[in-house]
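Here the complex is missing one protein chain, while the rest keep their positions.
To keep things simple, chains are lettered A and B as they appear, and every chain counts its residues starting from 1.
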Amino acid sequence: MNSEHIVGASVPRKEGWDKVTGRAQYIDDLSLPGMLYGATVRSRVPRGKIKKITFGPGIPWDEFVIVSAKDIAGKNCIALIADDQPCLADGVVNHPEEPILLLAHSNQHILPKAVEAVAIEYEPLPALFTIEESERLYNVIWGVDNTFKRYLVEKGDVDSVWKDADFIVEGEYTTGAQEQLYIENNGVIASFDPIGGLTLWGSLQCPYYVHKALIKLCGLPENKVRIVQTETGGAFGGKEEYPSMIGGHAALLAMKAGRPVKIIYDRMEDMVATTKRHPSRTRHRTAVSREGKILGGEIEFVVDGGAYTTLSPVVLSRGTIHAGGPYYWPSIRIRGKAMATNTPPHGAFRGFGAPQSLFAMERHMDRIAATVGLSPIEIRKRNFLKTGQTTATEQTIQEPIDLEKLLDRGLELSDYRAKKERFRGENQSATCKKGIGIAAFLHGSGFTGSGERYLASVVGVEGRADGRVRVLVSSTEFGQGTKTVLCQIAAETLGIRYEDVEIAQPDTDGVPNSGPTVASRTVMVVGKLVQSAAKGIAQTLITAGLLRDRYSPEEFRFACAQYVKRYSQLKCLVQYEAPPNIYWDDEKYRGEAYAAYSWAIYIAEVSVDLATYSVTVNDFVALQEVGKVLHPVLARGQITGGVAQGIGYTLYEKVIWQNGRMQNGQMTNYIMPTSADLPAIRVYFEELGNVHGAFGAKGIGELPMDGPAPAIVNAIEDALGMPFNSIPLLPEDIFLTLSAHVPPKECRLPQGVR
Amino acid sequence: MNGPRGQCAISLTVNGEAKTIHAYPMERLLDVLRQQLKLTGTKEGCGEGECGACAVLIDGSLVNSCLVPVLQVEGTMVVTIEGLEQNSRLPKLQQVFLDCGGAQCGICTPGMILATHHLLARIPKPSPEEIREFLAGNLCRCTGYAQICEAVSKAAQPEVAR
Partner (left out) sequence: MRADPVEYELIAPGNLPEILTLLSKQPHEWLPIAGGTDVMVQYASGRLAQKKLVSLWNLPELRTIEIAEDEIRIGAGCTYTDLRQHEIVNREFPLLTTAARWTGSIANQNRGTLGGNIVNASPAADSLPALLVYEAELILASARGERRISYLDFHVGYKKTMLAPDELIHTVCLPRRFAGYFNYSRKVGARNAQAISKVCVAALGRLSKEIVEDVRIAIGSVAPIPLRLTESEAAVKRKRINDETIAEARKAAIAKIKPIDDIRSIAEYRSAVAGNLVVEILTALRESDRTA
């Protein structure tokens, strides 16, 4: 087989056969002998002191294993960035559904009744539920001022631009929470024995995150905790940090029970108790010249982090850095802040802050266009970042990206101009108004700034006794194609057959820490390390005299088998090294924020039915530059899936809150699109390559989440001639705006700005 | 067959094999398949008949097994994802699914393939609209349905056996 055609070809998914035959084993398909089932007793108030816990009648409590905060041998926290989130509430609760007690029993059917039978009396404390309530500080619910984190990004002299501005354009844009809604609910099985230690199997993205959390929680040494990822039915960030919580619960029960414990959430518990996308509020104030050039501006980007820190500082970071979009800002001031509220902590969800701030930026660009009297096309072209220019964090764009040309291609593919013209005419008399809208954006791949250096990922590639090769990473497969692409990379690098490369199950006992499977870093960063490690074992064989510089797949196989027979192990471990010219200042938040950016133009065509006020997306063009496409079918699948989630985020998925608790925690009333709701999503790629990524790849997984919302809402404004600045945008919202002719929400100036 | 409160014996065919199950009559067919018969290919996604991950065929009819009390399958023929495979060669439908990228995380895949099987048995050459209508009861969070619908169209071509 010609190894040239592995990377860049749509090779079979490594675990595909198991998935299409129903053989793939997800956590709920597994059980252990003597296993108990676990369940969680959760807070029913948003904030309060726990006064009394009563175990009600009718339940054989002596048959249960019961765990409370007192049973925690280590530290009662879920270690992540800060240690403020308890594993189990100890005397006080700070959000609805906060875990308080754990129960285990051999009969899973008795558990729901038992959970209901635990009566908890609270002394309620005043609670806060929105960004605004939190900012006003009538109550302090976290730290000294309800603020988990702040960032300030400054470039140039913003305060001097206002006097020269021909236009000052202001806007406020808000986004709601979004549930990841993986079809497989969170689940784990924990098993403990005093000699061997703790083992946890589960549906998760980051085995080493769970490892770090459990050694601290259970007070166990590193080599006595083992985390194994099982086949994972969707994650999207919802299984990045949350598994440490459910894993911690199962571990505590297993340690007390002396028997394995399985905890699987049902859909309602998963929806109401676990993380969601951070709600946000962005305020823009922009100085613009008569010619439509951005002179400078201020952006305030605020996210609602829920009750505990969890990942909010990092979500805030990405959202803050992306807040200026793919535009050149001569000067800019971006203030980011993450506020605490008494809701279940919000967490990672594909895009991770960027969908929120990019929604605002792209809506604001259309507003600027309208104010200045230019088209959405022209305003963007006059302000796009060009090669050699710097971003808001003063990172110089090195690669030859031409956004104007990319936009032109997008306009052609979507037939934008002709449609816009036609709709203008047809809308005069139509009961179904049509519109078309643009979003231009970028997405940084990998961890921000010094993040990758801090992660110091390690990757291994080993040769096996049968001559085949195995990739050793903690990077997980959850549908996006990790296993397939990393094996492609190894095979292509070594010049051997794809079929002769396998990948180890992510098991902290067996694989090194290649970092979390997040931030669109797997192919780009981890893939690059796989390349290096693969080269390493080839070099070892060559140095050992078993292989010449040029060899066939069969010769490699033979040499590999020989080496392992002789020396019993053939393995190469490599560790991430930051590229020499990447500079980042964590304090000033300035420098090379990301090793690479992917770029995109998304164009949505919608129709709005004026009888029902509902919006249908009729056509969607997703055009992006992603470095190199390593697997066309997988790459396309990432885009169509991300766009579908983006359409859901914009038009369908609304979390209905009441006193901090999600009221619509069922698939029947939290609405995600079905196949009958989505258009054929048209996907196109451009490839510039990327020196830092494996085979030129950049990140792709999260990019498609950033564009749909602004493209669609821009299209709706085009259709109706009225601006909407808040998502989700349901028919009811469109109806209320149309019937009241409510003017666009005016921005309130952030404090301290003239 | 229907005794006093307690388990009852239920006779049916599962994937071509005659079986007698002892279960409480209100146990969900989904749970009996997964836990008693160890046929874990059928999945639970929502427990309320919305996601289709639990879909099976009962006498050739697609149903959500989370909504079927096991007593009601007495005397029927139930087919799960495990029953669609013939010999050890991957049936064409599943191969096409794989080739087109119709399976990403795979959790919706068994139900999706059964729904497709059910569709193609009734409408051998479905239009794109018919495909979307017939699969609307199977939620997929990964693919946006694009590559799934393509897989179904491709599987409906005459040279692809069902």
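Worth pointing out:
Methods note: a residue touches a chain if its C-beta (ideal position, glycine included) is under 8 Å from a C-beta of that chain, and two chains touch if they have at least 3 such contacts.
All figures in this text were calculated on a predicted structure; none of them were measured in a lab.
Contact with the undisplayed chain is limited, among A:I81, A:I110 or A:L688, to A:I110. In the complete complex, the residue from A:S160, A:N223, A:Q539 or A:N669 that touches the missing chain is A:N669. Listed residues B:N64, B:T80, B:Q95 or B:Q147: the one in touch with the omitted chain is B:N64. Residue-level contact of subunit A with the missing chain is found at 109-110, 112-113, 116, 266, 268, 610-614, 652, 656, 663-664, 668-669, 671, 673-677, 730-732, 735-736, 739.
Although one chain is not shown, part of subunit B still touches it, namely residues 2, 5, 23-28, 31, 44, 47-50, 52, 55, 61-64, 66-69, 71-72, 74, 115, 118-119, 133-134, 136-138.
In this section, only the chains that are shown with their structure count from here on.
Each chain gets a centre from the mean of its Cα atoms; for subunit A and subunit B, those two points are 31 Å apart. Against subunit A, the residues of subunit B that register as touching in their complex are 34, 39-48, 50-51, 53, 80-82, 84-85, 90, 94-95, 97-101, 103-110, 113, 128, 131-133, 135-149. Partner subunit B is touched in their complex by these residues of subunit A: 10, 12-13, 15-26, 28-29, 180-185, 231-236, 266-267, 478-481, 633-634, 636-637, 640-645, 666-668, 672, 674-676, 678, 680-681, 683.
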